[in-house]
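Every protein chain except one is present and positioned as in the full complex.
Letters A, B and C mark the chains as written, and numbering starts fresh at 1 in each.
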Amino acid sequence: MKHTIFGESHGPAIGVTLSGVPAGIELDMDEIAFELSRRAPGKGPLSTARKEADVPEILSGMFEGQTTGTPLCAVIRNTDQHSKDYSKLQYLPRPGHADYTGFLRYDGYNDYRGGGHFSGRLTAPLVFAGAVAKQILAREGIAIGAHIRSIADVEDLPLENAGEPLSRALLRQVAEKPFPVLDDGRGEAMQQAILQAKAEKDSVGGIIECAVLGLPPGVGAPDYGENVEGVFAQHLFAVPAVKGVAFGAGFGMASMRGSECNDPIRIARGNIYTLGNVNGGVNGGITNGMPVVFSVAIRPTPSIAQEQDTIDLEKMENAKLTIEGRHDPCICHRAVPVIEAAAALATCELLGI
Amino acid sequence: MKHTIFGESHGPAIGVTLSGVPAGIELDMDEIAFELSRRAPGKGPLSTARKEADVPEILSGMFEGQTTGTPLCAVIRNTDQHSKDYSKLQYLPRPGHADYTGFLRYDGYNDYRGGGHFSGRLTAPLVFAGAVAKQILAREGIAIGAHIRSIADVEDLPLENAGEPLSRALLRQVAEKPFPVLDDGRGEAMQQAILQAKAEKDSVGGIIECAVLGLPPGVGAPDYGENVEGVFAQHLFAVPAVKGVAFGAGFGMASMRGSECNDPIRIARGNIYTLGNVNGGVNGGITNGMPVVFSVAIRPTPSIAQEQDTIDLEKMENAKLTIEGRHDPCICHRAVPVIEAAAALATCELLGI
Amino acid sequence: MKHTIFGESHGPAIGVTLSGVPAGIELDMDEIAFELSRRAPGKGPLSTARKEADVPEILSGMFEGQTTGTPLCAVIRNTDQHSKDYSKLQYLPRPGHADYTGFLRYDGYNDYRGGGHFSGRLTAPLVFAGAVAKQILAREGIAIGAHIRSIADVEDLPLENAGEPLSRALLRQVAEKPFPVLDDGRGEAMQQAILQAKAEKDSVGGIIECAVLGLPPGVGAPDYGENVEGVFAQHLFAVPAVKGVAFGAGFGMASMRGSECNDPIRIARGNIYTLGNVNGGVNGGITNGMPVVFSVAIRPTPSIAQEQDTIDLEKMENAKLTIEGRHDPCICHRAVPVIEAAAALATCELLGI
Partner (left out) sequence: MKHTIFGESHGPAIGVTLSGVPAGIELDMDEIAFELSRRAPGKGPLSTARKEADVPEILSGMFEGQTTGTPLCAVIRNTDQHSKDYSKLQYLPRPGHADYTGFLRYDGYNDYRGGGHFSGRLTAPLVFAGAVAKQILAREGIAIGAHIRSIADVEDLPLENAGEPLSRALLRQVAEKPFPVLDDGRGEAMQQAILQAKAEKDSVGGIIECAVLGLPPGVGAPDYGENVEGVFAQHLFAVPAVKGVAFGAGFGMASMRGSECNDPIRIARGNIYTLGNVNGGVNGGITNGMPVVFSVAIRPTPSIAQEQDTIDLEKMENAKLTIEGRHDPCICHRAVPVIEAAAALATCELLGI
């Protein structure tokens, strides 16, 4: 299954083309709508005020409610565009954003309005694609769920402490929360930290932790292009704002001992498992049958209301920029289903789906 | 340029096939030998006692000292094999290692001796390929260098504090050190930590930080398969023992504010740059002209001398394992040129070389 | 540049997603419409009576009339659908068509109406993609043109006899003809042969010959995946009804002598060329600077009005089929711009565009 995401924030439409979809999948459109709603903007003081129905139209690859196996194209029309808000950004790149690099990469021909193809809005078709992937994976007994592991300095419980063994029911329960954390009290504290940053015309970042349950052991390979971590990372770094990807204890393993990192291998009633999952379900680039658990670092939203130093690309001189318009002081909660979507696509790739 | 690494630790040979090498590169074989020597085992008490000359023979793709542009294959014969040390591992997988996952993935047909294709020895042809890539990149004005950022809890200086701006001379100077750190005093402390772990029949992990200097701005794209971070990560996770990859401040950005993470854009004498490099030289998956700086988490060597819990795959019952043979209590110092090699191959891929 | 063609003949829309389009191409929409009109049905007694406006809507990747460099998606809505004509084909596969193989490949979930994704209608987005590719190639001085080399037993002049050297003006002149041949008298005879077949409730095939002018020498490589012939063939065989691809004298070389097939190499005023072009502009998988000339075999339209033997896939028994609906007795003239489009995409791939 290969996907190509297309569209610009303020163009006619955004969408995705998916080829290699298995035939005969009866797509649950309500479930797709649920996933899109988790990512949707416009919920409360935490998010941008932009409202979009985000109802995808499937143009191809479906017949009588089931996938045909031929390429599926889904589009979401753009409707709520305030293009004038962005006009001054054409030559004043926002620090931390892709305005400057997009200008360079595309020789100034990129659609700069609202970030264009770099806009977070492009994660909507990614969530659509991920929702399709999740439904395919569900038939293989695979479930994917994520939560906010931390925002600013507030930490949620780690997944390994979320109950043993990690259950699909719990992941689903978190997915249905408006603020997807394991411990709602800590979630409250995270939201306070976000509002505090917003009040200070600033933004905050965080960490999202995700688990893939039911991936069979023996998937992947050590080699370039085939190892589990590399395939996941390729998909995850394509999500805007992701600056780090780590498996199991990840960077924490750097200050651990081998004796702490070698999950003991055990067998009980014919089932092989490990005590603990420090390695995040992967050894030597291959799944070991434990949940694949990884974390991604999400940078703070670059669009902040403070005056910032930048340059004027037309005049080629230093300049000041104060961004107007609507922006999220934190995108972590909206990014949770996006990370799950990327993980679902990575899982399909690893399984040869 | 595409590479395929082949070989097993105790098979006839290891090597690499490189296709797409530009024609007319006069390979500096001394420089290749230098890179291989940085990775080579057998230096002092920190490393395994296995000694290999590791002299690659180039079978194709070279003519009169220059690359022909057609596929280049280089092989390194295996000579110093102690296969009997490993025989008992056939059915007793080492915890934390790929023995169990390799057994599953390859239906028990994998060459288990010395880790087979999963052995750290396979990083020798990767270093060879990286050395070729570095020589190609040098013609484009690109230099790559890494150092040990931390081992156990001992931290080296970060690259951003290593002198301003980051110089090729400094990176080369670090590369030539037997223990590649910026601050040798801290390097001493790291080596003490390693020896301490070894004395306790244990091993330690660490973090390697790497910089790519001279990559032009505007390289990469936001999309899957093309973004700078994803391409680097795909190469880096293919290095054994890498469990995390992060760019710039990486996971640290999770607890930072947007105002701290938006490197201000400035212009001076026509040159555009950023004040600070929190984003590691990449915005929106595209290079911004600053050094591309990333960190990788290296897990502690799984082969430790303590008795460990595992299973017997033949009898399908719980078992105890005490590993004999020669093993590194830490691989970070030897992994430094390997990470550079992976970065060099990633850079070539991004540049369409 | 990569393309994914999507859609079904009787679904909501057909279209194409193009990624890797260079930024800053000012697309000439009239030229795109011209290419689509060359392929369009509904012209006189030779073609199906189905009429479609075939006006593509560009959903992304364009801004202020120029390509942005980010993925371009174009869709053509389906409007003139007579689905009931095809309903009985669900279980009665048409001999020579993909009904049976599509049913197998997609487990019966394929959209069988009007051939679904296998319909010749899907060549409209291919022509769109090719028209974009041609405009990009024109900036590099490359022109592509084809003609009908034969239909039934009637032969047009070969391109090598079309005037020396082969000119862009001539290729354009042929493209603008309603029936694209070099010699209109022979074209008349071909049309008679088509009408004769139609009168006999039958169809005819033919050969299309195509030339790529201006491809620089030294493009391609001998190796799998990189050789000029292989890259062209991969694109050409993806066009429905193509059953053979040959370069230069092609299958005719099988009964020639080496002395006839070795185009002598000559130099005049610093320009290197060959006397004759038996090799079709390619030696060892690499262009030699002469026009790349190839032929494709087009099979007769499988949909004919005669009663045919087939099976009933529901009842699993032998059956008779008489196809109703509208069908082309020959598709060669409409296939000419499709072959050019495939050639344009192949040329872009070879040039790394």
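In this section, contacts are C-beta pairs under 8 Å (C-beta built on N, C-alpha and C of every residue); 3 or more make two chains touch, one makes a residue touch a chain.
What you see is a predicted model, and the numbers here were worked out from it, not measured in a lab.
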Visible contact partners (per top-of-document touch definition) of the missing chain: A, B, C
Per the touch definition above, residue among B:R38, B:R105 or B:R299 touching the missing chain: B:R105
Among C:P22, C:P158, C:G214 or C:G230, the residue in touch with the chain that has been omitted: C:G230
Missing-partner contacts on chain C, residue numbers: 3-5, 93-98, 100-102, 104-105, 117-118, 122, 150-153, 197, 202-207, 217-225, 227, 229-231, 233-238, 240, 242-267, 270, 272, 274-275, 279-280, 282-288, 295, 297-304, 306, 308-311, 316-318
Where the unshown chain meets chain A, residue by residue: 19, 70-71, 221-223, 352
Missing-partner contacts on chain B, residue numbers: 2, 4-8, 11-15, 17, 19, 23-24, 57-63, 66-73, 75, 105-111, 116-117
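Following the convention adopted for this analysis, only the chains that are shown with their structure count from here on.
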Distance-maximising chain from chain A - centres being C-alpha averages: C
Magnitude of the superposing rotation for chain A and chain B (Cα, nearest 5°): 180
Chain centre separation in whole Å, for chain C relative to chain B (CA means): 47
Separation of chain A from chain B, taking each centre as the mean of its C-alpha atoms, in whole Å: 27
Residues of chain B touching at least two other chains: 221-223
